[in-house]
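Here the complex is missing one protein chain, while the rest keep their positions.
Showing chain A:
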Amino acid sequence: MTNVPETARTSRVHIRLVIMQVLVFSMLITLGGRLWFLQIRNGAEYYHEAKSNHVQRVVQPAVRGSIIDARGVALADNETRLVVSASRTALMKMKDKGKGVMTRLADVLDMDPKEVMDKVRLCDSQTPKPCWNGSPYQPIPVTLEATTQQALQLRERPEEFPGITAEPTAVRRYPAPGGARTSQVLGYLSPVTDEEIQKAKDTDSPHLRSDQVGRSGIERTYDRQLRGKAEVTSYEVDNLGRVMGQTKSDPGIAGSTLVTSIDARVQAVAEYELQDAMKVVRNETDNITGRKYEADSGAVVVMEAKTGRIVAMASQPDYDPNAWVGGISGKDYARLTSKSSNYPLLNRGIQGMAPAGSIFKVVSASAAVRAGYKFDDKYNCSSSYSLGGRSFANFESKGHGPITLGDALKFSCNTVFYALGHKEWQRDGGLSPKKDAHDWFYRTAREFGLGSETGIDLPNEVTGRIPDRKWKQNFWKANKNAWCKQGKRGGTYVEQIAYESCLEGNQLKAYDSINFAIGQGDVLVTPIQMATAYSAISNGGTLYNPTVGKAVISPDGKHVEMIKPQSHGRLPIGAKTISDLDTGLRSVVEPGGTAAWRFGGWPMDKIPMHAKTGTAQVYGKQTTSWLATYTKDFTIVMTISQGGTGSGASGPAVRNLYNAIYGLTMDGKPSPKGALLPGPQAGLPRVNPDGSIDSPEIRPYVPPSPEQLEPPVLAGPPPTRHD
């Protein structure tokens, strides 16, 4: 080795060494580049990821705020119950997917094992209820009604029940004070879904996995205020979840209390009377069809006329909102969403639509005045109105001769409005409308708030429908093909109608306008729209957005945020016309008026009563009963689908409501039971210094006995016809 060659380096080896060197350093540069990319360019992202990695959040859900009525009676509150929950993640890790644990659990809880397993499965489009539609990482309540004994059994043998917890938990309760369920108005809660968590992530009220969210009614509208903020404690944990330290605690805030304008006592009366009225008419025979009245659904709205606040709102069929608490059972859910139960989840007060019938005539009378007809001129109330060989009859084909518009309201004369509607249609150009057609009737209906939402603070209000030229055109476009297919010249009635509709269904015909003038045909309204409009007549013309919420009171009682009545416009008529309408509607309850027989003995001098009856015809169904009434303080609108006439079906219920509100007997004397609400509830319930609100005692509504219902001797005999 002494003769080391001076250079053993061939150029081949030299080049290869250089190549190697280049390769080696490109590797190092690759690493450096990647390091820069991870740490400098995307560093912040990983920083946050690392943060969330080692932090375990323990959520103590906020107690949801109560919903109380105008006097402080709880309509929705919370109670502490022993809740048994199952951790789905823990169960799914087991070999048998938790079957053994759940079977043992069902045994302890006296439940069917299948029911337990159904409750912890996840909802998807194919899974019937019960199922869990909340986050799979959140403990799923199996029962809210565990006894102390059962909870102890579970806690004493934790090794037999891995993933199962039994904790006292605040659970929503709908106590139905005095029998006032207020079901559809209150709404219900269900667990938050992953989608909603994602959606609310960056808003100022993000959801937690444990949240229950209001799904309908005021639980939904005021969800943010009622929900409060959960207490979140963040613990620093290691990879095994061992707590290494508490990083921060985000103090929770209990949900605020929502004061509503509902009066539980009036609500109870409204619910009882609505249901009772429906029961009564189901025993009455419909002269037209010869069948008993179906009375399939109904609604009643009691509103403060001067503010638009809802005092009571009942909808039939109804349901017990407690069915939703702790996850609805399959049976209950099927019942609540089936056709056979006629969809009790619907709030018919804001979601029930029907032709308005004669209670629409206040709109028609106003339209006529706007079109230039004098309110007090005489218009012929003939027994029928002919149009192109077709005869449009007055109700029971009775004529009254020439009468004012006020009397036309009093007698609910159709022919007066037929003629006005027809004339206006002609003036607007008939089948070939003028460019600047006034369309007074349709325009006035819209300006009374019909065909659009009233803006009530309840979700999913429907708009109803005003069948003007534009609607006709659109409706025809959408249905033309179907009509043309079905239509047959000279076929059955339906086929003939379809045939005609196919040809010229886009035209606003004369009979459309005639029908519209008495609230028939394609027009659809909701009880809340009519209540808003009649309140406006009562209060001098202001259309208020109806409200159920009255104030939000912070949990400590220190902050009170009033929900002020807001208006969405004024009636399109002057004070004179309003006062004329007022007089006309008052005459409806006076002798000779269509509602007089239901208001015998009412102290008109002390509490002037106004009303309008309506009996709307719906093709293929029995008539819809409407009764719109108001005093200076309250508006009550009631409707019963397939319930018969306005005064006949709804009259007694509305009268009983007024009697209870004002504390009157049938002969107009003060009732020994006292008045529930002689005037609108002005103030808020008193808040104690500790933030609590005292709930006044509430007695269930005792309906008047048959003797108490004996009507006083009328000024005359009951009218032969009542609309």
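Here is the rule we go by: a contact is a pair of C-beta atoms (placed from the backbone, for glycine too) under 8 Å apart; a residue touches a chain by one contact, two chains touch by 3 or more; residues count from 1.
Here is the rule we use: contacts and distances are computed from a predicted model.
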Omitted chain, identified by the protein name its UniProt record gives, among "Carbon monoxide dehydrogenase", "ABC transporter permease", "peptidoglycan glycosyltransferase" or "Na+/H+ antiporter subunit C": "peptidoglycan glycosyltransferase"
Candidates A:T30, A:Q198, A:N460 or A:Q708 - the one touching the absent chain: A:T30
Residue numbers in chain A that touch the chain omitted from display: 1-2, 4-10, 12-14, 16-17, 19-21, 23-25, 27-28, 30-32, 34-36, 38-40, 42-47, 49-51, 53-54, 236-240, 244
